[in-house]
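Okay, here's the structure, questions in a sec.
With one protein chain held back, the other chains of the complex are shown just where they sit.
Order of writing sets the chain letters: A and B. Residues in each chain are counted from 1.
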Amino acid sequence: MNIKDTSTSLLKEFAPQMGPWSWKGKTAVVILSAILLWGLYALYIQVFKGHGVTGMRDNVVWGLYIANFVFFIGISYAGAIISGILHLLRVNWRKPILRIAELITVIATIIGPIYILLCVGRLDRLHHLFMYGRIQSPITWDVLAISTYLVGSIIFLYLALIRDFAILSETNEIHIPNWRRKIYKLLSINFRNTPEQVKRLKLTLDVLSAIIIPTAIIVHSVLSWIFGMTLRPGWHSTIFGPYFVLAAIFSGTGVMIIVMYVFRNIYNLKRYLTDQHFRYMGYMLIVLAAGYGYFTFSEYLTDWYTSEKWDAELIDKLFSFEHYGWWFYFANFGGILVPLILIGIPKFRSVKTIVFSSVVLVAALWIKRYLIVVPTLENTLLPMQDLRPEYISYSATWVEWALTAAGVAAFILFFILMSRFVPIVPVWETSEYLEEIKLKTSDEKVLSEKRAREVKQESISVSTS
Amino acid sequence: MKTRILLIAFLVLSMCGITFAQDEEKGVLLNVVYQRDHSAQVVLTATIVDEEEEEPVSGAVIKFYTLADSLEVLLGAATANEEGVAVLSIQEDKVSKAADGLMEFAVRFEGNDTFGANKETASWKDLEMEINFVEEDEQRNIEVSLMSWDDEGNKIPVPEMDVYLFAPRMFSQLPIGEIWIEEDGKGRVAFPEALPGDDSGNIQVLAKITDSDEYGNYASFKSIDWGIAVSHEAGEIPRSLWSPSAPIWMQVTFIILMSGVWYHFFLVIYKLWRIKDYGKNEEKIIWDIDK
Partner (left out) sequence: MTEGTNRRDFFKKGLFAAGAATAGAAAIGFAHQDENEISAGEKVKLLSQSGEIIEVDKADLKMAAVNTAEALEKITTGREGIPGRKFTMVIDLGKCRNARKCITSCQKMHHLPEDKEWLNVKLIKDNEKAAPYWFPKTCFHCDNPPCVKVCPVNATFKRTDGLVLIDNDRCIGCKFCMAACPYSARVFNWDEPEVPEGMTHEHYSPETSMPAKVGTVEKCDFCPDMLRENKLPDCVTACPNGVFYFGDENEDAVTNGDETVRLSALLSDRAGYRFMEELGTRPRVWYLPPHNRMFPYERGFKDLPEEHVEMYNDYLNSH
């Protein structure tokens, strides 16, 4: 086994992305920064003029922001599940895609909560959450769960980075500026691959994988309980916890596939992010789509079947093409059937269809979050008799769209910057993986050659006899 | 010359105008109500409105007199408020009273720039009210008796009167019964059931005669512990979802969950510390570890 040589060659391959900026990269950063600045301007307007600049009003008190919040926290599941579960199950093919998963988790967990802050009327009083916090409130649960999850995800990301930091701080194969090398050295915490260090690193990874999974489940459950703990039709549902958890894993896997595809193409990583990875992730999507479809069906079936007054009103709005029909059918049929058909039927299955299904399902799940938040708030228990149309139905203003776009831009920008600081494919672990495959294939080679020889000899002996 | 004549004419005319206006002074209507309770306070309430539109005349000074042998003795003066109501409150002993308890009053408005003077007289008889609580055959009753005086000053019962009973509450007086006073000057009504009182069950019973032509308004009260005791201590707020302190199970679950997760985080950080220590003496990455 020669991990050192493999990792050196890997590093050499990644050198261009970590070196000077290409003009494409520069353009992307400029455009994304512009969108981000537009969002910051919108935020400035919102903070200084009050929330009146948004489309939210007394009935629909939450809108795009909360949908975005749920969406980002949802995609953060990529890291928790891919790295957590696959790590514990010792699935080897996870190794090259580990870093992408963990980066999605950390970045999405940082961006998500910003959206809940955008819904807060008095940002100057956030410290009240700690001074006067009540643990009966699902908001408190959320604040604590998400900050815990964020800390856990950052530690997890870091644990998987230590060995790469060690390699980066030591290697002479690629050019690394001195200041960066110093940072890598500091972050590598003297990791020299001694037996004691390896043992402890493995232990910490096991511990954190085990703990990050329940934490992630709790995070998304308490997030769903923000809705579930209210007496509102469409929200007050006992399956909301698991439903949200599953939707989160589903959308997280989708985003994961998209990000893998993008990096595979722009950094030319076909050797490491193989077709097989997409296929495996595609199989996961089928299982998740089926599970998510099952939850969706049982949720709307029970509401529709019993037809309690307010549930029925809400269902009518969701099903009717005059209101949310198109969105509803796209979100709940498109997002489930497209992956099931395109990936489920072997004839259609390819990297491109898997990525296409992912794009569809991610869009569908974003719309789904919107359809969870807004129509329920528009469906008050008492009739809304108000002459102000903006108080009756919600429509997002440019401020909200700007901040939504800024969130997506920040997500991509963050990713680009991170991919220039650390290899997007984990060097050490991928080298291990490649070496293992080599060993396995060479073993197999030896075995089959041996077998071929035996067969040959047999045939010779038969012929001679 | 011409201008001087004009000026004089103007002055004369304007003076005529003033006189004219004075002739057209509006009339006022006066009304006086008498009210007393057992505490020897007499309250006279005069209302003044303008004759035509019956709008209150605020700011009007009203003088109150008691009539002693047909002589007006000034009791005091009060200014009408925005509703045209002027109130005078005096000790009973300042009021002249005949042997049979008859009291005569006069109210006067002496006029101002807009309104002319007016006067109104009225008379009421004094009376005595007694409230008793009688329990008979497990039936609780409120009994009210009314007494007045004859020409010689002897006490006589007051018959055929309506007495209204109230229990004072926070915002108003709750009617709890009505008594018709019989020939013997007495009447009774059942005490209301299950009426909340104060901390020890005390209830004030307020008996009132209202708008009687002869006796005006009279009120008296007495309290009895026949009510339901209601604690007026500030109540305790329980541990609940809606109170400041959470239910115990919730706090316990919360602490277990949070400490469980954070314990592992700190464990990992501690292990990282150990990893750092173990690598202190090594210069380079040991690649041949597996060999």
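We adopt the following convention: contacts are C-beta pairs under 8 Å (C-beta built on N, C-alpha and C of every residue); 3 or more make two chains touch, one makes a residue touch a chain.
Computed from a prediction, not measured in an experiment: that's the story for all the values here.
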Which residue of A:G19, A:G133 or A:G325 touches the chain not shown here: A:G133
Touching residues on subunit A - with respect to the absent chain: 49-52, 56-59, 61-62, 116, 119-122, 125-126, 128-129, 131-134, 136-140, 143, 226, 229-232, 377, 380-385, 387-388
Interface with the undisplayed chain - residues on subunit B: 35, 38-41, 43, 45, 87, 89, 167-175, 192, 194-196, 204, 206, 221-223, 230-237, 241-244
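The rule is simple: only the chains that are shown with their structure count from here on.
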Subunit A and subunit B: spacing of chain centres that average the CA atoms, whole Å: 67
Touching residues (chain side subunit B, partner subunit A) in the complex: 241-242, 244, 246, 250-251, 254, 257-258, 261-262, 264-265, 267-269, 271-272, 274-280, 282-287, 289-290
Partner subunit B, residues of subunit A touching it in the complex: 1, 3-4, 134-136, 144, 148, 151-152, 155, 159, 162, 166-167, 170, 189-198, 200-201, 203-204, 207-208, 211, 214-215, 218
